[in-house]
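A protein chain is absent from this complex, but the other protein chains hold their places.
All chains are identified by letter, namely A, B and C, in their written order; residue positions are counted from 1 within each chain.
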Amino acid sequence: MAVKRIGVFTGGGDCPGLNAVIRGVVHRSVREHGIEVIGSYDSFNGYFETPQRVKRLDIDDCKGLVAKGGTMLGTTNRGDPFDYPVEKDGKIVAKDRSAELAEMIRAEGIDGLVAIGGDGTLGIAKRLMDEHGIPFVGVPKTIDNDVGATDYTFGFWTAVQTATDAIDRLHTTAESHDRIMVVELMGRDAGHIALAAGIAGGADCILIPEIPFDIEKVASKILRRQKKRRQFSLVAVAEGARPVDGQVSVLTQRPEDEVGGQVRLGGLAQRVSDLLAQKCKMESRYVVLGHLQRGGTPIAFDRALATAYGVKAADCAAAGNWGQMVCLRTPDIVTVPIDEGIDSLRQVNLTGTWIEAARGVGICLGDQ
Amino acid sequence: MAVKRIGVFTGGGDCPGLNAVIRGVVHRSVREHGIEVIGSYDSFNGYFETPQRVKRLDIDDCKGLVAKGGTMLGTTNRGDPFDYPVEKDGKIVAKDRSAELAEMIRAEGIDGLVAIGGDGTLGIAKRLMDEHGIPFVGVPKTIDNDVGATDYTFGFWTAVQTATDAIDRLHTTAESHDRIMVVELMGRDAGHIALAAGIAGGADCILIPEIPFDIEKVASKILRRQKKRRQFSLVAVAEGARPVDGQVSVLTQRPEDEVGGQVRLGGLAQRVSDLLAQKCKMESRYVVLGHLQRGGTPIAFDRALATAYGVKAADCAAAGNWGQMVCLRTPDIVTVPIDEGIDSLRQVNLTGTWIEAARGVGICLGDQ
Amino acid sequence: MAVKRIGVFTGGGDCPGLNAVIRGVVHRSVREHGIEVIGSYDSFNGYFETPQRVKRLDIDDCKGLVAKGGTMLGTTNRGDPFDYPVEKDGKIVAKDRSAELAEMIRAEGIDGLVAIGGDGTLGIAKRLMDEHGIPFVGVPKTIDNDVGATDYTFGFWTAVQTATDAIDRLHTTAESHDRIMVVELMGRDAGHIALAAGIAGGADCILIPEIPFDIEKVASKILRRQKKRRQFSLVAVAEGARPVDGQVSVLTQRPEDEVGGQVRLGGLAQRVSDLLAQKCKMESRYVVLGHLQRGGTPIAFDRALATAYGVKAADCAAAGNWGQMVCLRTPDIVTVPIDEGIDSLRQVNLTGTWIEAARGVGICLGDQ
Partner (left out) sequence: MAVKRIGVFTGGGDCPGLNAVIRGVVHRSVREHGIEVIGSYDSFNGYFETPQRVKRLDIDDCKGLVAKGGTMLGTTNRGDPFDYPVEKDGKIVAKDRSAELAEMIRAEGIDGLVAIGGDGTLGIAKRLMDEHGIPFVGVPKTIDNDVGATDYTFGFWTAVQTATDAIDRLHTTAESHDRIMVVELMGRDAGHIALAAGIAGGADCILIPEIPFDIEKVASKILRRQKKRRQFSLVAVAEGARPVDGQVSVLTQRPEDEVGGQVRLGGLAQRVSDLLAQKCKMESRYVVLGHLQRGGTPIAFDRALATAYGVKAADCAAAGNWGQMVCLRTPDIVTVPIDEGIDSLRQVNLTGTWIEAARGVGICLGDQ
């Protein structure tokens, strides 16, 4: 049965290139396949609003979109239809509204979805398919680039570029002031952004979740530099980086920094900065880039990649090739079964090219 | 008596354009006036080190310098020669080493100085002149642009550009997520950076030290936008912005946020963000740009301005026109007596063009 | 009689910041003065089309406009209503349609205009006022910054920034290849862009319309650099730069390069590059930046300035203060009578600060 109409939505955190994916889906569907595209706002939430925020997307709606950050459809981390927050007796409780949602989607005449999102979003889409028969094609979205099935997720290299630009800026000040500068970058479970930006920015130390760091080793690297009259150092820290066993306490000297025997997420840069200042007897400053890494116009690489993802997802949907995720296997975009795609957290390969590159130019990774 | 040799140094916080000023001083002195230039490192501190870090600067030392952030001479906020930290009996005590410094400067055969720095640095230079007869020419340096005697200090528009780029990035994410985004910018006593970047970035609210803000007015602006279906808002906050009387307590709900009845400096963005989230019932996030505003390559405006400052300062020194500060009176660089230059904090003019421009496009300044 | 409705349009070449001016006019008029704003497309041409392309502009039409290059109203160099091209007997002839236009403007209920444009556009607006009683306020627009009445026109520093970025790029290649690189920048009658970008980019030679250049002097500068082992040189040329008398022939060795005894406009970079390669026995390459200088998002300075111009123009119109042009007299936006504004070509001041700054850092201006 020919596909006549598909739905599209974006879920999870913002990521440069979302708009370019949407544009790719719309252009290809309308131009090549004669398929209508219906966008729902703020992930699935647009369906539940009154009136519904659900809209047909035409080529004209996509003007200038390839270069625009953010997502024209809006996005959110909230609103799992299987666990939807509703008010009851003045309290917010959760309710399974997934069957209702599936009905709404069918009522729009939608044959299947293109879901653009991370693990959470794609997992929800999969349940909708498995439990309610709404088929879909997935486009992986994570700024952290930690999806094993694809060489690169869109937005990753834009985030790395933003981080590298920031490191470049901090470098001149660090050098002028003989300071340590600590910059905290995204990466909760995987350190790809910090590793790539650290190499590109010429950082002296890079701390990532995959390698528990020994603060003494970091301080020692900085002191070795000092002896060679390099009076400044730049440290890139992934937000998910953690100390080696036994050093949790040195990073949790304030009570609020410890949660259940672990270093609390957030504020890592500050604590690393304070410790290094103390150990190296140098001035130290820190910056947390935070949301700056999620926004703004995508770099050319991500615009091209996101466009190709969108076009491929549209082809996939048009062919009724559901339950697939589109992936980059350089230089091609291919599809893999969604299960294979989702269950594939990729952390930094500790014996791979990029760790070697970092060590090769003398960067301390906190373990040596 | 003809000037044969001058000293140059940079003091205080980093600022884009310092290198271009140094380059201007060196080129002009050597090429036009046949004057030698001696740079001292880390403000005056280079004189006190053993061996001294003091060096003749030639044209070849200035290669590529116009485009480079930071300062090749290093800089520091520490080391006032009138109050110099020395170790005595294992403790750090202060000592007046100014006479000693003046001697060292004379020993180098230096006829006068070009001092590139802020209030603090220029004040020290003035005391050296007044008390020890070392004459100087001042080049004003403050990223905050709060020197009344000059239209613009170099580095200011670079900081504004960096801040504006950041606001642009945050905008796409704010819009995609229906969020409030609060960005904290530099400006302890004057809000020029926040005002200019807020206008340029299309902020919805701008909070500056010159206008105590009423958090209710800010929340109210955001809620009015919401009613018109603009589901996001962007708030630019100068680090020195303060609430109206009576609202200190709402910004100091954590004990550590209050110091002597005032809101503690630092962390303002976070507190404003939390309050607005609560009052507007929206998600809110914040970013503190911090040192990103001080580093990196200067924009063209600042490179040209800093070059012109340097050239003029060299001319001024060559003419023995000491005790002057170079200033921009668009389109010319002129000189004013140093006293007039230093004593001229310029805050934002509350009835001037830029406040009108901000209000004109509907920006809330926290007072209405 | 209170102003109820104003018209706005943009005429002449593209310039970064046009959208920000429009936004300023609309916001201020609607918010503060309760005045409606009617935009006409492609300068006045929108009035003559069927159906007319003339539209009320509301605040919602201005979303995101502060950061956008170009003009939402379109612009054109063609369509002077006093000399309007119409078809007659299969040929294009000129016709005075100004009275007709004035009638159309009045029919829209428009009390006066805000004209954003250069000499040509503002001159037409003035004739419309003088001959047909349609009053207006002018906002000066020229990327070349050659309006004497205002410190800076918006868009100028964006063009300088684009040119400086280009020079930075060319520098690394020039240095790696021991080459001369010639870059042609905008500036037909005034060399402000080339002068500012040349200083900011660290050019070795800058050729501007105000100073006839002696190609031997330029070659000699490059050869002097070579002797000091600076094996490359960067030459910034304004498109309107011209050789000293007697050298026209060396730049017009191809017949097509000469027009009426003068060097033809266009292609200057190529000819200068060829000549220098020959005279210095070095490789030489050239780049013509052209339209890259007119487009793209404005830098922060121009966004703020354009916003302030727009707001001031709206205030001016609301006050019935017609026949005025808004101008920057740093730090304020003021108004001057339109005649004073238009008749004020400002070329580079040959004894001013910026020429001194250029010479100060050893830049050859073609005359020494």
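Everything below uses one rule, namely that a contact is a pair of C-beta atoms (placed from the backbone, for glycine too) under 8 Å apart; a residue touches a chain by one contact, two chains touch by 3 or more.
The structure presented is a predicted model; accordingly, all values stated were derived computationally and were not measured.
For the chain that does not appear, the touching partners among the shown chains are A, C. From the set A:Q161, A:S233 or A:S284, the residue in touch with the chain omitted from the display is A:Q161, counting the whole complex. Checked against the hidden chain, the listed residues A:V93, A:A107 or A:A300 yield one contact partner: A:A300. Annotation for subunit C: contacts to the undisplayed chain at residues 10, 14, 16, 18, 42, 68-71, 74-76, 162, 165-166, 168-173, 175-178, 181, 285, 287-292, 294-297. For subunit A, the list of residues touching the undisplayed chain reads 23-24, 27-28, 31-32, 59, 64, 66-67, 151, 157, 160-161, 163-164, 168, 196-197, 199-202, 228, 299-301, 303-304, 307-308, 310-312, 314-315, 330-333, 349, 352-354, 356-357, 359-362.
Just so we're on the same page, only the chains that are shown with their structure count from here on.
The touch graph of the protein chains shown is a line.
Greatest Cα centroid separation from subunit A: this falls to C. As a whole-number value, the distance joining the C-alpha centres of subunit A and subunit B reads 35 Å.
We define each chain's centre as the mean of its Cα atoms; on that basis subunit A and subunit C are separated by 42 Å.
Subunit B and subunit C have CA centres that are 31 Å apart. Multi-chain contact residues of subunit B, defined as those touching 2 or more other chains: 168.
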